[in-house]
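All protein chains but one are shown at their positions in the complex.
Take a look at chain A:
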Amino acid sequence: MKFCYFKTCAVLMMTSACLLSMQSCKPKTAQSAATGDAAKSFVAPGKYDEFYNVVSGGFNGQIGIYGIPSGRLFRIVPVFSQSPESGYGFSEETKPMLNTSHGFVPWDDLHHIALSQTKGEHDGRWAFANGNNTPRLARIDLTTFRTSEILEIPNSAGNHASPFITENSEYIVAATRFSVPLDDQNGDVPINTYKQHFKGSISFVAINPASGEMGIAFQIRTPGVNFDLSRAGKGKSHGWFFFSCYNSEKANTLLEVNASQKDKDFVMAVNWKKAEEYVKSGKAKKQAVKYAHNVYDEKTHTAISTVKNEVLVLDPADCPGMLYLIPCPKSPHGTDVDPTGEYIVASGKLAASIPVFSYTKIQKAIADKAFDGEYDGIPVIKYEAALHGEVTKPGLGPLHTEFDGKGNAYTSMFVSSEIVKWSINDLKVLDRVPTYYSIGHLSVPGGPTAKPHGKYMIAYNKITKDRYLPTGPELTQSAQLYDISGEKMKLLLDFPTTGEPHYAEALPASMLKDKQKKIFKIEENAHAYVAKGEGQAKVERKGNQVHVWMTAIRSHLTPDNIEGVKLGDEVFFHITNLEQDWDVPHGFAIKGANNAEILIMPGETQTLKWVADRTGIFPFYCTDFCSALHQEMSGYLRVSPVASNVALHFSTGSNKPAVTDEGSTTTGSPGAGTK
């Protein structure tokens, strides 16, 4: 992703730096020009940030939680990727989270965030994210900052236009980037039969208003285009969804050239209220598919994966009035709806202008049948009939647009490395500010909702080049914070990010800070192998499986001496953290483990599977510094040959008589009694 227009960026940067430096005597660099506003991003030690920023991690399959305006990283939430740090995807309880119809898939490409909304505003309950590669959706609980649920999407390949959300969290969507033969068809076809065999698919995933649980309500079968991005209508346009489509040429090779032949691709407008009616009236057909639905239960501390076999499908041919296409300049990327719901901004990434469509005009065009023919049976609305106007010469490579709630829009320009502020009403460019470099997404706190907070804006850049101390061939990805409270946008801060940030959302800290779960109540722990107190710690053999009910509390593990394990045994360490205080996790690791450590939160039970691959003594210990005696929080496991007659034995604080060099024995102390 290193581009030749870095030079262009540098020139732009220098130009802007020069402009800024005009008023002072000595020349300033872009960096020093920003220091005057450093106080605006400074959050004093012990003070809180004003916003939580929920940032996609792209190819790391995780979500980063940052504070705004400080840019401090608080937490990395593993979603579609295993985390050897927490044990997510490694522990027996969390492995089912990553199950799919393809089996265990421990990685995905996480691109976009959608925070739950009520009446068009953030409600601080859940964050949703898409898995781009093996199509999936995830729900993250914002009281635990953990992944609670993952749903696979059938008939899809490349879940990119996802998981955008409706204004009351009725639905999130999943539209396929790659059209492919459907799951119930023979997919073994020549690739150049794309036009006959490849179909597009948009899934509407209903959100349970109480639990947040996701379920595929219905899918809409579409022509075999590529879906890119999407937004739900809001306010007056609630009930509609807008998707950008490219490759209306239906090319199956060298898309770089062949999918850019036509002057215009499309924005697809979906009347989802109408789609709901068609489902209710029985227009949807059942299709046999296979997809996994994985839910983590906070009481049993265990995930269950269920494979489902059916989906309801609407065919646009049976459902008039459900889909319309609006022509849009070459290969549109972001399709963003302003806070009022009236304007739909479609950024043609190869176009020289940004078209802004009007919801009212779209409705009038539909009523007047102002169509320009059909595309695969779907009416194409006349471009001019839907158009509010075009932002002319905004910059190069417009990608995404956010809003400040004051009538302004902010569009990221990938090719010219800048953000352009323009007025929605008269479409005039008001200000432009450089980004370092090659910005992708951008985020205004509350930006995609009906009520943006409009104080800050964050740019998520693809290239950092000279912004940080270099670290070999691979450099950190970077975000930049801007003050947008005034007429002119001002750069405040650079901060590094993890993975490759794509979309992010931010919401006020006050919505989440006081409802964080601090502990899991030990009384409510319903794990199948919980030990509620040391009295329940034990070791049992079931064939070649050995189950250890182990407890952890500052600063010992019980049991901490285990003998009688045989070579080849599968040992399951079920660790219950007996602590009931905030911020006191314990960890568990054992020599030779082929998976990871596990971190166990207060009141929680988690299980690490370990196979005895040789005879000998295997130390285990707590990995999370928990107290002054943390280094003492450890134990030993003895593995004997299969034919050995060493009996299964476990203890803490007492010993079998120890053998000394002289052969005499002494008793261990201090004794807590053998179990």
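In the analysis below, contacts are C-beta pairs under 8 Å (C-beta built on N, C-alpha and C of every residue); 3 or more make two chains touch, one makes a residue touch a chain; residues count from 1.
Keep in mind that, in the parts below, contacts and distances are computed from a predicted model.
Considering only "glycerol-3-phosphate dehydrogenase", "Cytochrome c", "Ion-translocating oxidoreductase complex subunit C" or "Sugar ABC transporter permease", the record for the omitted chain gives "Cytochrome c", by its UniProt protein name. Check A:Leu396, A:Val429, A:Leu475 or A:Val584 against the missing chain and you find that the one touching it is A:Val584. If you put the hidden chain back, the residue from A:Ile553, A:Val571, A:Ile600 or A:Cys622 that touches it is A:Ile553. Between the chain not shown and the residues A:Gly535, A:Gly568 or A:Pro641, the one that touches is A:Gly535. Although one chain is not displayed, chain A still touches it through residues 35-39, 42, 44-47, 519, 521-523, 532-535, 551, 553-556, 558, 578-584, 625-629, 653, 670, 672.
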